[in-house]
Structures are given as structure tokens and as C-alpha cells.
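All protein chains of the complex are present and in place, except for one that has been dropped.
Moving on, here comes chain A:
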Amino acid sequence: MASAFRPSAARILASKPASAIRFLPQTRVAAFHVSQRSQILPPGPQIVIGTVNDPVPIPTSNAAHGSYHWAFERLIALGMVPLTIAPFVAGTANPALDAALGTALVLHSHIGFDACVTDYFPKRQYPKTRTFMIWLLRGATITAAVGLFSFQTNDVGLTEGIKKMWKA
């Protein structure tokens, strides 16, 4: 940039000192961004911890949040394949199958929602909202489990209920 510009400017200055100076372009700083601002949400709170030269902290490894959690997740998901099909294939309402499907469904839903909270409410930016969402989810899961238990014991049960509503 400098080497490309310098010769021509120097030439102009050398030939016409006074007038050339007068017509040198006015320096204007262009806007940093020219594209349209497009955002889903306004930027969250900007948290600055330390400096750019600090090493990234390595979180302490915990199998309960790592491999065990992953394996547990898969175990439920894997179990849900036969559990989803069996009660409807069996035809008759089976309380044990219903209970197993209901339990798996609650756990699978909870894990799924929990992953959403982890993804959309980062601890670094929204520590309070994150804690609130985690507890809100826990409360919702327990209430859902209570409601399901009540539906299983006092009503027709999960499989029969779905069948009834779907065919109505």
C-alpha cells in the first residue's frame, strides 16, 4: 500500500507543489462494516476475564458429565427404540411396558432439554439465567413425572391414552 502510493504522490508533489497539495483527497475513514446488521438476538453481556495472553483454563474432567453421561444418554435412546414399538404392537395395555416407556420418555426429554439449556444459556454470559433455567427444567421434569404417574395409575395409561386420542 505504502510503496504503491508513494511514487505517484511524490510525482504529483514534485510537479505541482502548491496546487497538488490543495487537491489531495480528503481523508475519510470508511465505516468499518458496510453490510446490513442482521442478528437474531441483541448481543449478550460481554464478559472479559483476564487478557488474551492467559491460557485457556482446562476444566477438571468428570466422567459423570462426560463418558458416563454419554453412555447413559445412548442407553436410554437405544432402549426407546423397542419401547416405542412394543406397546403398540402388543395391542393390549401392559402396565409394566407403559411404565418403562414413560420413564424412558421423561429421562430422554429431560436430557434433551438440558442439552438445549447448556447450548443456549452459556454459563460465562448468563450465569444467573442458566441456573434459573436448570432449576426450572428440573421442576418441570418432576411435575411431568408426577403428572405421568397420575395418568398411568388413575387414567388409561400412556399407550392406551395415545391410541385413544389418535384414533378419536
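For the reader, a short list of remarks on this structure follows.
In this text, a residue touches a chain if its C-beta (ideal position, glycine included) is under 8 Å from a C-beta of that chain, and two chains touch if they have at least 3 such contacts; residues count from 1.
We take it that contacts and distances are computed from a predicted model.
Within the choices "MOCS2A", "Cytochrome b subunit of succinate dehydrogenase, Sdh3p", "Tubulin epsilon chain" or "Mediator of RNA polymerase II transcription subunit 20", the name that UniProt assigns to the complex's undisplayed chain is "Cytochrome b subunit of succinate dehydrogenase, Sdh3p".
Residues 1-2, 5-6, 9-10, 13-14, 17-18, 21, 24-25, 27-30, 32-33, 35, 37-40, 43, 45-49, 74, 77-78, 80-81, 84, 105, 108-109, 112-113, 116, 140-141, 143-148, 150-151, 155-156, 160-161, 164-168 are the ones on chain A that touch the missing chain.
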